[in-house]
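In this view, the complex is presented without one of its protein chains, the others remaining in place.
Letters are used for the chains, namely A and B, taken in the order the chains are written, and counting of residues starts over at 1 for each.
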Amino acid sequence: VRSRIVTLLTDFGFDDYFVGAMKGVILTRSPSVTIVDITHTIPPHDIFAAAFILSAAYSYFPAGSIHLAVVDPGVGSDRRPILVETPEYLFVGPDNGLFSNILERVSAARVRHVTNSEYFLPVLSSSFHGRDLFAPVAAALANGKSPETFGPIISDPVRLGPAPNEPATEGAIVGSIIHVDHFGNCVTSFESDRLGTLPAARGFCLSVKGVDIRKLRSHYVEAGVNAGEPFLIAGSAGYLEISLPCSSAARKLNIGVGEPLRLTISG
Amino acid sequence: VRSRIVTLLTDFGFDDYFVGAMKGVILTRSPSVTIVDITHTIPPHDIFAAAFILSAAYSYFPAGSIHLAVVDPGVGSDRRPILVETPEYLFVGPDNGLFSNILERVSAARVRHVTNSEYFLPVLSSSFHGRDLFAPVAAALANGKSPETFGPIISDPVRLGPAPNEPATEGAIVGSIIHVDHFGNCVTSFESDRLGTLPAARGFCLSVKGVDIRKLRSHYVEAGVNAGEPFLIAGSAGYLEISLPCSSAARKLNIGVGEPLRLTISG
Partner (left out) sequence: VRSRIVTLLTDFGFDDYFVGAMKGVILTRSPSVTIVDITHTIPPHDIFAAAFILSAAYSYFPAGSIHLAVVDPGVGSDRRPILVETPEYLFVGPDNGLFSNILERVSAARVRHVTNSEYFLPVLSSSFHGRDLFAPVAAALANGKSPETFGPIISDPVRLGPAPNEPATEGAIVGSIIHVDHFGNCVTSFESDRLGTLPAARGFCLSVKGVDIRKLRSHYVEAGVNAGEPFLIAGSAGYLEISLPCSSAARKLNIGVGEPLRLTISG
């Protein structure tokens, strides 16, 4: 029997006792589990960023993995703890929109309100449900407890909704930057296949903060390319990205998450 | 047989070869061990911070876990390597106060001076005992070597002593901030149960840098609360914390570790 995988995604940082304590709880209750960090450096309370990172990483894990995500500004209030079941994975975390992208993609997903306190730590703090509630629920799931054990199905989980891409004047589509990666590449709200199938004869223009980008490149380093000129690339998360060769497009163009974009396809 | 857990807590950072080399040594000598990072970003040489993080995390791990802590400004000098045994855990690291909080809490703890070099790496560097001495000792413990193998019991380990809470004039108690967490919550030296059992009719005032805090809240987000007003909360490490809703109390109040506090209980 292979060990069950529990992934962790939080805004707890690496400096504190938070992540260690969560891992200790999981390993105490489910000793043979394999814990994998997705990230712990989501900007504090940034549910939108967490939802993006989770949606870009979760599907690469083995079927049966349990994804534990805790970005939880409402901890201790009446926000619900939830459990999301998809055909391949289980997700555990607060009901604040963290799992929006999963619910958007996987129509078969079911959401449960975690109400059964039997698996929580005996004393539930009001400020650290990652340790006291979510970690032990994930451990119980890893031990094979069935999702229905934890609470009833609900139909109204909080959803952030996807970043809107909206038609604008003159055939343009208006979108935005949804993520800036570690290298400064700016992930747009436009899916890669929007340009991927573009016939060669047609051109495009992506306008961002007064800059017009008209080049789509297949990789970061390309012979004869002006190093200072931004370009688009079909990024690894499935979206078009604004990039500069070996440099941070975000810093050079002074753009970040939420920056509006305008895409026009011509010809 | 479940695999033995070795936790790591250091000030080595994540950028260097230090943590990788330590893990390699442990896995070479004890291949079936599960290694868990508590943190590696203790501020360089900050024994006090390390002692706090360790004491807030260690007890959540399974009984039998080995806690390896290396914040070691005196490496290579005559500071002693030690092994601390409690009924549930083993701790390995330098004798500089790192384990003070453990010794304070667990009266049954025994401390040994690690003198048996049989388990060290064959060549002992003078600057990296984490890799050359502490990691192999932890691996040997994980392999089942008995603590008495490593050296004699000592009675004089270095102790930092707890942060002092002292009576002051007019019934006040004077304490200090002992930790600032990743979110900017300021952990005080006052244990939570000092106010937890306070009858509703009585009030309190915590004074910090000219600001008087009179609210105790049960969670970070609360309806009708002035977002700019600091409050106390019973924190997840067992101490009262100074917090602001979705914001850094440390930054907003410009306070940090060591900041003096004055707590008065009235009524």
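Simple rule for what comes next: contacts are C-beta pairs under 8 Å (C-beta built on N, C-alpha and C of every residue); 3 or more make two chains touch, one makes a residue touch a chain.
Worth saying up front: this structure is predicted, and the values here are computed from it rather than measured.
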| item | value |
| --- | --- |
| Selected from A:T39, A:S117, A:T149 or A:S176 as touching the chain missing from the view | A:T39 |
| Sole residue of A:I66, A:I102 or A:A237 that reaches the chain not shown, by the stated touch rule | A:A237 |
| Residues belonging to subunit A that touch the chain removed from view | 2-3, 5, 7, 9, 14, 34, 36-42, 53, 56-62, 65, 181-183, 218-222, 233-237, 241, 246 |
| Residue ranges of subunit B at the interface with the undisplayed chain | 11-25, 27-28, 31-32, 35, 44-45, 73-77, 125-128, 131-132 |
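Operating definition for what follows: only the chains that are shown with their structure count from here on.
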| item | value |
| --- | --- |
| Averaged-CA centre spacing for the pair subunit B and subunit A, given as whole angstrom | 31 |
